[in-house]
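The complex appears here without one of its protein chains, the remainder shown in place.
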């Protein structure tokens, strides 16, 4: 199956909403776009990040190998759908620190701030914490100080400085399959020292919005809109047969993102397709990457399915914002 | 696919046993009859109850909306297979109490006693307990006192008074994914005060009947037969990957239903179809509604599949009773 | 050591507040009044209830024997301090039901309503629930229906009917060392069927009043005062080395006791004496019995120490009420 | 689909590696070869063992019946693919002990040592331990002393004596869904008394090889090769949605199998097919039986899929050994 | 305080029953006989074993050092009350195996069988299991094969062969603070290979004898009497503030000790003294050593108090047997 004509003139991958659908966001008809064995060593490829790069796209992909070691690989694409992923994981060089070792790397995000592409990920340093690196070309990567003490996951940078400082969302956790999790924001003058930690969003009450009542975590980098920062995030419910990951969205204040202006009570997407329901970890839809075009009012959102594959979904920014505002907690 | 000719003259939905099958109960060939998105707001529709009503059928449906708020909706059908479900949840009016608030409602059952259709469900009042309401027309519903203190689930009324009192089966539980659960009976002179609590059925030993060794709970309302009350119930095994819900049946004494005359050691049905194995909660087959015709020796049993959809299964009452008697624990 | 002169003219056991003390409630100087081996068979005697009887006092004592079987024994005293406890547990006769078996009995309470002394306790019927019996003479006891389905503990009757019905506080629990617990009220027209269940008091937030942040339960029978029902209750904090039980008080509305008018943020008493800190279960101070004299403005409160012995504490009702009102959550 | 021509002249079932595949081991194209309802009473058939017998093959099959009672059944096949499984479980006679009762039997293995076919399995004797029996003809079976005290699983005999003694691998466990597990070896002079227990292989660090970081257990009987004993084993990772069972291989020293010469860091096979991912226990690939032909350099490995069905995979012994040596931890 | 006159002519340490006491077993008046810091390196000394040796007594003492490393030390005494304990732990030499390493050693027992003093203990070999050694002189010790695979504790040898084989009681456990535990028996022809494992005693139902409802384990070596083997054992109840260890006794059949002829429903001793209630692990009374004199009808039982010190208790064998028979479960 091919991308629709419409997408050929789009700055981002695109398919129109299927006829008859009233979904705010809809899946790419040929999902999953990246299968578990897309490179020879991979057990699974999922929870990955993408960004515009040199007229096409670059990405950072979580590839678990067949030893189920978790690592991040660079990849490139012309259309954002068909990807060439490096067979070897990224090898880091020293950034702002001598410490570049890590036990594992997973769930990367990307932003471009000024001249650097910044990558964050869950970095194994005596437990999970937030690793940071930058690159100019997706070939050489410079690893910086971890943002926080363990235990932390889902560290997501804002794509520009706020009040002159770098800003990062994250979710403090524990060292296992954390049964709790809220979103906080922290600031840094220099990408080395972090402080001004503030609570942003907490889990909901079961009776208000059960899909996000166990833990929540930021998805891809927030998008700046007229309403504020549009943040896609995952929410988790603990069913009697395990965690189920769905996706919602919130709108944060532009200048003080610890202020949540709106937050979706219903989810935007939940695992309902077989490649989201069946895989290494069933019932996971995990938003991790995004491309957007404000002018064309479009997003292409990349998400992991069942901790096994990568899928894409599309939506109109204005509609998503309208939905969040009209269905806010 | 259509219902068989045979069912058109049946008082309940019906398909004959598939050729070559030796199953005591068999699935409708076009399951699931209700899909997860059958109404615009729904995340899933499952664990629902039905009853004959005005020449057709009425039902009370558990519809979790896309905020994953659990609620019950009325619905109507001419053939018991194709249903029109109200898009809005039931709004209760005062029954025998001023208290009509509840945090959530799920897993309804229905019986007709004298002139009222009585509905019971798991009602969120400082935790799960048993909510009670009645209706004459499935349009106006009158909420009564909760039957019990929390924590309780699977409250199921008998369809007639026993020794002059209302009788209810239920399963005391805790506030989470309860890892235990037995069936008790309680009586009430007036649907307001309950007492005379007795143990009815307990979980089995692992080596005797593992599918029901973790917890059990009453399914749809019991059916009065010559042998006593025919009770379909669910049983749960705790596998290393979560709970698996199957269905068995028991026969309770007509006048003292705390006496279990027979109880099936094997299950009657277990989750083996993809819509029972894959969904929001995998491997759940949860009996919750039933239509029966004693004269025609038939039941149509409605069950939730994977906490996501509704399926139907059929069987001959006499064969089911025979099976339970011949395979009794 | 002897009771103070003052107590000899008191209708209840009494010692004046020690000089220099500013405690609202103070311990009897010769605590514990009942030691663990007060009868030949006992491993421990604690969590017991007392009441005025025939010019002296009668009591129902929790005596765990040396098989650590839990049972209740009758006892009698002239001064409320020195007790003769029956060596054999109470043998029940049929009250309003044929069911009089129970696996164990513990933590009794007593009230006098009209002509009967009503006793409630934690009764082992397929798990803990609330047993009920009455006696006229503390010699013959008539066991009635259990009030509730399991699992429940700390069932405490009000000493008179409220709006024409019997009223009982209780704490729904689970079958083990329950890590949660709030106080509810239920009503009965006849001591057989119970309903109209309402939430009364819930645990506090850790930062507001940590001693009662894990679970709470009613203590002895409430006392009717001009301000409403004075209820002593226990509160539990889960320390890293186990549960610690302390005691507070609340004032409930006279006609609708589900309305909490005042509730003590600080505890009134906590385990600080060696016989409360060391024993079969360390750090337990469990209020279970009470004698009061409204005219003399006095209470003598009986409590279990470390699940091993019985202690007594004294206080002035007016001061306790003042304390609760001035230190209310 | 049929077995390839190639297999007709093979001494074991065989299909050549699919064109274009670079897998070290590949699945039979018509998997699963045994479905859950292959005999009338079965809920599922999986985790079973096979061996050459009288020009064809015999097998011992784990058949859970519809009461989910676990038992072992004999079966026979001409081609190793199509099996006739006895409808009734094996009835044991006395071997070297009078004790032949057991609460359940599951996960059998077979070896031929001298003149006897020895069968081991997880035997329910006050919890799981290792049962032992022998047969000459797969018709009469003689049950011997359990090898160990409970709790133990995955007892696997070596197919010949080592230093004059019987040798058995096993995994000490607990009585539930054991969250830990390493492989040990024990010796016996007589199949009755066991000792000389030594640690063989332990779980890996999460960052080294996460698929085997929670527990491991021996699969089918080891195969003696020029490099030593080739042992297939299962490894488990504890995901947030439950255990996932994959398969690796190790090479143990011929004369002292407690010495691990090589051990695969990557898995050889993991649950990626729908019949391995969906079933009674999702995401389980459990190696339990094997046929091999050293001369032809082939193995046919039998494994349980999702605790529901039996599948087969093929490989060349030399390639597997090469893979393990080149990818050793 | 001194030993009573009576003991000077006794072959074992002795004090007569205190006047007025009706206890079946009574404590030495100068307990604890060994304090926590009895040797310079010790954090605590407890759970130790003793035996007659060369006109006096030898003992094996569990001494946890100030790194809280657990080890066993030899000790000697003339009167069984005052002990000289070696400052250095026992260094083992090779017995019937080359394997003499262990991570830790604790809770020793001693028996004399023919010409050897056999010592068993909880031995750290990839988790706790049963270590075995023998000595002729309490100076040189010869370590043999561990009896079992991990995980096991409380391995206790019978002081003579039964039907020509060594016999050992033990309690299979897990690797932590095991919440379960029953007593099994195993046999060995040679102290190297063990088999014929049989269940002996299980925990009791809570309502029957709660002090032994969580786990039980053999205490010192059984004593052969006319009634059979007199076995002292510990029983554990899991209170809301942790485990409480008490002591009971059972009488096992002389020739087949898996047959329990009598077993005490009440405990014989429970932690009621401050040195049993307060210490490194509160509320522990752990019987581990014994001296007896059949002719004089006496035992001196050595037990650990609060995992910190050693105490002694005395009793008449005939009275203990009578008590067990009259109070048998």
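Labels A, B, C, D and E are assigned to the chains in the order they are written; within every chain, residues are numbered from 1.
Note that a residue touches a chain if its C-beta (ideal position, glycine included) is under 8 Å from a C-beta of that chain, and two chains touch if they have at least 3 such contacts.
Since this is a predicted model, take the numbers as computed values, not measurements.
Participant: Which of the chains on display does the removed chain touch in the whole complex?
Facilitator: By the stated touch criterion, the chain not on view contacts A, C, E.
Participant: Please pick, from A:15, A:42 or A:146, the residue that touches the omitted chain in the full complex.
Facilitator: Answer from the full complex: A:146 touches the omitted chain.
Participant: Give the residue, chosen from A:188, A:204 or A:239, that touches the chain omitted from the document.
Facilitator: Missing-chain contact among the listed residues: A:188.
Participant: Of C:114, C:207 or C:226, which residue touches the hidden chain?
Facilitator: Answering carefully, the residue with contact to the hidden chain is C:207.
Participant: Among the options E:241, E:264 or E:327, which residue touches the chain absent from this view?
Facilitator: With E:241, E:264 or E:327 as choices, the missing chain is touched by E:241.
Participant: By the contact criterion defined above, which parts of subunit E meet the unshown chain? Give residue numbers in ascending order.
Facilitator: With respect to the unshown chain, the touching residues of subunit E are 36, 40, 43, 64-70, 103-104, 124, 177, 241-243, 278-284, 307.
Participant: At which residues does subunit A meet the chain that is not included here?
Facilitator: So the residues of subunit A touching the missing chain come out as 97, 99, 125-127, 129, 145-152, 170, 172, 174-175, 180, 182, 184, 186-190, 192-199, 202.
Participant: If the missing chain were put back, which residues of subunit C would it touch?
Facilitator: Where subunit C meets the chain not shown: residues 22, 206-211, 237-242, 244, 265-267, 270, 272, 274, 277-278, 282-283, 327.
Operating definition for what follows: only the chains that are shown with their structure count from here on.
Participant: What are the mutual neighbours of subunit A and subunit E in this structure?
Facilitator: Expected: D.
Participant: Same or different interface residues for subunit B and subunit D, judged by whether over half of the residue numbers are used by both?
Facilitator: Subunit B and subunit D contact each other through largely non-matching residue numbers.
Participant: Which residues belonging to subunit C are in contact with no fewer than two other chains?
Facilitator: Not one residue in subunit C touches at least two other chains.
Participant: Chain adjacency by touch: line, ring, star, complete or other shape?
Facilitator: Shape of the chain contacts: other, as it matches none of the listed patterns.
Participant: Could you run through all the chain pairs that touch each other?
Facilitator: Pairwise, the chains that meet the contact rule are A-B, A-D, B-C, B-D, C-E, D-E.
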